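After the structure tokens below, expect a handful of questions from me.
Heads up, one of the protein chains got dropped from this complex, but the rest are sitting where they should.
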Amino acid sequence: MAENGAKRIRLGMVGGGTGAFIGYVHRIAARLDGDFELVAGALSSRPDVALESGKNIGLAEDRIYTSYEEMAQAEAARPDGIEAVSIVTPNHMHFGPTKAFLEAGIHVICDKPITSTLEDARKLLEIQPKNGAKFLLTHNYTGYPLIRQARELVASGALGKIRVVQVEYPQDWLAVDAGDDNKQAAWRTDPAKSGAGGAIGDIGTHAYNLARFVTGLKTEAVSADLTAFVPGRQLDDNVHIMLRFEGGARGMLWASQVAVGCENGLQLRVYGEKGGIEWRQDNPNYMWFTEFGKPKQLLTRGGSISTPPAASMNVRIPSGHPEGYLEAFGTLYSQFAAIIRGEGAAYEGLLPTMADGVEGMQFIAASVQSSHNDSRWTRLSEV
Amino acid sequence: MAENGAKRIRLGMVGGGTGAFIGYVHRIAARLDGDFELVAGALSSRPDVALESGKNIGLAEDRIYTSYEEMAQAEAARPDGIEAVSIVTPNHMHFGPTKAFLEAGIHVICDKPITSTLEDARKLLEIQPKNGAKFLLTHNYTGYPLIRQARELVASGALGKIRVVQVEYPQDWLAVDAGDDNKQAAWRTDPAKSGAGGAIGDIGTHAYNLARFVTGLKTEAVSADLTAFVPGRQLDDNVHIMLRFEGGARGMLWASQVAVGCENGLQLRVYGEKGGIEWRQDNPNYMWFTEFGKPKQLLTRGGSISTPPAASMNVRIPSGHPEGYLEAFGTLYSQFAAIIRGEGAAYEGLLPTMADGVEGMQFIAASVQSSHNDSRWTRLSEV
Amino acid sequence: MAENGAKRIRLGMVGGGTGAFIGYVHRIAARLDGDFELVAGALSSRPDVALESGKNIGLAEDRIYTSYEEMAQAEAARPDGIEAVSIVTPNHMHFGPTKAFLEAGIHVICDKPITSTLEDARKLLEIQPKNGAKFLLTHNYTGYPLIRQARELVASGALGKIRVVQVEYPQDWLAVDAGDDNKQAAWRTDPAKSGAGGAIGDIGTHAYNLARFVTGLKTEAVSADLTAFVPGRQLDDNVHIMLRFEGGARGMLWASQVAVGCENGLQLRVYGEKGGIEWRQDNPNYMWFTEFGKPKQLLTRGGSISTPPAASMNVRIPSGHPEGYLEAFGTLYSQFAAIIRGEGAAYEGLLPTMADGVEGMQFIAASVQSSHNDSRWTRLSEV
Partner (left out) sequence: MAENGAKRIRLGMVGGGTGAFIGYVHRIAARLDGDFELVAGALSSRPDVALESGKNIGLAEDRIYTSYEEMAQAEAARPDGIEAVSIVTPNHMHFGPTKAFLEAGIHVICDKPITSTLEDARKLLEIQPKNGAKFLLTHNYTGYPLIRQARELVASGALGKIRVVQVEYPQDWLAVDAGDDNKQAAWRTDPAKSGAGGAIGDIGTHAYNLARFVTGLKTEAVSADLTAFVPGRQLDDNVHIMLRFEGGARGMLWASQVAVGCENGLQLRVYGEKGGIEWRQDNPNYMWFTEFGKPKQLLTRGGSISTPPAASMNVRIPSGHPEGYLEAFGTLYSQFAAIIRGEGAAYEGLLPTMADGVEGMQFIAASVQSSHNDSRWTRLSEV
């Protein structure tokens, strides 16, 4: 794993003030491999919060902003201005900053889902980035080394033609009304901020993206049954979807925020004519791989059979020593940094793009529409 | 656990000749707790196989039959005739023997699914059993002690109102064409013998029954997508179903015979407003139980919190010493024996009935119909 | 798996009256595969208990005895007398019945440990069994199919020369004083009935025997540290032992009855120059097998690579359907039955013998002596 202390990329952040969860995660991810230096931020639209949050993480006062537009303009004008920006606001606040920074020639790292509406997502595609500014969508689970290996295994034909894809992401933190005090819960359950999907947008898209990333299968149609179990909740908190893929494979996707006893139980299982793989995020350093008629094998991160190039997997420490969520997140950051520096040829096609983000929004929209139509099979191309 | 060596019930068997799988299992189950003595059999319609099979398991020659009709008549006429019979033939051969023996006043233990067609199942309900002859359907997974405990936990309200039910039964033994030599595979993939469902009838019904047994929820409708992946196969080998239960709970059922790496991965997960449970058949002596906001607890068969009456659970050995499939199967046999002897009040309502069998056939028929109608939600009452 | 209903062996039982644990287990094991018919018993020395217990399990009144001597004499004299007897009394009551029945020409199935003292064990070797009466010691864990497979793997050289053996058997049921009411605890913690060892005799011998059975390694010496943690307890409830095997392998054995949270956590791990295996009794249908430099493989009972002859493993049902403790126990019974019938050539060398029992007592005696001598390395041949 290369360390590039001498070529650190100057980074800004939009959102992520004190108390925010995902902004903090992005900052750790940016630091982990030493590829970025956070130097500017519009961490909050409230001036006092923005100032305190910025000082707390070591920003110079003149680079603490309260508006992303102002930040984009000012930083683009500085000789030592930021080269990239992380956008870690609620969903409905992704579109504006993304457009502003790309048009200012600043690379954008944006949290998922890409926007709160499919319309916004499609408008993103029309943006003309200045100076070839690039875009990364942090579907962070694709950064797990064994997920990269799973993708390679499928692509290599080791599983044969894929038949069945089972993916799920159960949680339980919204099993009861979280109340207005829970900032994380509040915006996620508010259609104005989160978009048309609740659980489907927050975690269902992660599950969908993971299945797509590993199998490479294109989705034909979805048949969805979305439910809001907690009284008064406006958005779905449980998602049941059947999937049909091009070429005939079938799948099921379950996402839930009311599955008591589940924390972040993201799990992917893929079965083909010749083999199967099974992986869980809560113990991500292990993956089952079975060839038909042979015993199950437990592959380990960086362990005995690591067919993909080590570089693409970004294995930092020996197998048996667990890496986790932050390392997978950090891998997206460091490999995006490599691409920014022009040294990332090995990662082309591996990092989630704007097109992936738009497809994720299509998945949400098609699922919501299917659910409204009594689970009628709905093509992604219909929405 | 009572042993009743002095009051053994005289048992006959239809089907289960040499080489059969499920007949052998039934015989072990009948012996395990010492409640039955196998004394007669129509193990095969081929005289030579019937004779050899019968002698092999110790039957007297004059009680080895080649026709179940003959057996029912002859045994009913003997003073020491069989009191009960096990029917372990392929699905299409369940109806005839069940009718014959019940009408002869002989208790019937029948393997699942109850018949090969819904019509046959409904006709069973019209039978007039002589002398109060009773019927048991061997949905054997309901015999697992922790499944009994799960049912009690749900009934006690420990989980609160149920919201989500996830049940699955993946296997891989039919991932390739098993060929004509595989007797187990041959009839299961033949519509004439197995009925309208493949995987859905063989293992999907088990999964369905298990969910119903534990939750007590009535099914409102199903939305199904059945697939036959192996070229040339006439019946489904992969089953994706969304479930809607009365009262608003939602569920998913996955059954597959092409999931490479899965042996008999029956798994049930139930989530309510207050708690959740998770259980797997391949390690059936453990069950997760979580109360919202508290750590997950690992309940063990016969372990620290065993709320249900010990009798109904039929725990034979201390926790930590594994019991398995045969013990669960044996529990159905021994508790049915208790009912036959008039000592089974504790088990009333616990053992699978003819009505359960008919509902299972409705589930199959509704699912097949839904799948034919592009997964349209189909009520069980429609079929 | 052969069923031999026509040739059932007539069985008696000494000990195992109502409320006994291990007698009940032996009866299930005897019934499971249909090889035995229990027809006589001296289930208790108290006449009322003997009578009630005998009737409860269906014995004819004239074959319910209150003394094993009387039973041995009477049964040997009957034309339909028992051919074999199960001895399931506390340890100090093993020697007498074993001698009496062997000398009466009746096969003996004896629970472990073989006696309560090494002296008694050695005297057993001097017995002259009449008519070639045979002896089986129920070290039941050796009956697990994967344990048989482990033994075959080691013997085949798949692990290379063995270096390290880690075996343990933690429980927690004696973590507090069980009180006089607990019949199971009472005799096990009483030196007069249990012998010089507590945990070491009750479960340490099982662990020791399992390691010996799988590896085939002869023990050179032990260094032991035995402790009684519960106040007032006379016998050890925690056992720490280091092992040296002939040829240079090293091992550790831990047995405990005070390890809170452990039920019957018997575990065996064996590491050789080329490979390693790991197995746990609480999930006995799975075993890890690793070849150096390759991924771990999860072997399943009856699964994809089952090198040993199926007959010796006695797999009753397909992989993925769990078998357990009773089946393993039953395998010893059914394979001993085959040997009694002269059809058991395949099992020669697999079933625990009197010599194994004596070695187990040497292991106990050497460990107790080592512990008394401040853990001095003590050869089994010294005691």
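By written order: A, B and C. Residues from 1 in each chain.
We adopt the following convention: a residue touches a chain if its C-beta (ideal position, glycine included) is under 8 Å from a C-beta of that chain, and two chains touch if they have at least 3 such contacts.
Predicted model, so just to flag it, every value in this text is computed and none were measured.
Undergrad: Using the touch definition from the header, name the shown chains in contact with the chain that isn't displayed.
TA: A, B, C
Undergrad: Looking at C:Pro79, C:Gly132, C:Gly179 or C:Gly261, which makes contact with the chain not pictured?
TA: Considering the complete complex, C:Gly261 is the one touching the chain left out.
Undergrad: Which listed residue, A:Arg78, A:Lys130 or A:His321, touches the chain dropped from view?
TA: Of the candidates A:Arg78, A:Lys130 or A:His321, A:His321 is in touch with the missing chain.
Undergrad: With the full complex in mind, choose from C:Ser53, C:Asn91, C:Asn238 or C:Thr331 the residue touching the hidden chain.
TA: Touches the omitted chain: C:Asn238.
Undergrad: Using the touch rule from the top, list residues of chain B that touch the missing partner.
TA: Interface residues of chain B facing the absent chain: 289, 293-300, 303-305.
Undergrad: Which parts of chain C are in contact with the chain that was left out?
TA: Against the missing chain, chain C presents residues 159, 163-164, 166, 168, 172, 175-176, 223, 225, 227, 229, 238, 240, 242, 244, 248, 250-252, 254, 256, 258-262, 269, 271-278, 288-292, 296, 374-377.
Undergrad: Residues on chain A that touch the omitted chain in the whole complex?
TA: Counting only chain A, the missing chain is touched by 1-8, 21, 24-25, 27-28, 31-34, 38, 55-59, 171, 173, 262-265, 281-285, 300, 303, 316-327.
Methods note: only the chains that are shown with their structure count from here on.
Undergrad: If I average the C-alpha coordinates per chain and also across every protein chain shown, which chain's average lies closest to the global one?
TA: The chain sitting closest to the overall C-alpha centre is B.
Undergrad: Any idea how many Å lie between the Cα centroids of chain B and chain C?
TA: 34
Undergrad: Quick one: chain A and chain C, Cα centre-to-centre, how many Å?
TA: For chain A versus chain C, the centre distance works out to 55 Å.
Undergrad: Report, in whole Å, the distance between the mean C-alpha point of chain A and the mean C-alpha point of chain B.
TA: 43
Undergrad: I need the residues of chain A touching at least two other chains; which ones are they?
TA: Chain A, residues with two or more chain partners: 289, 296.
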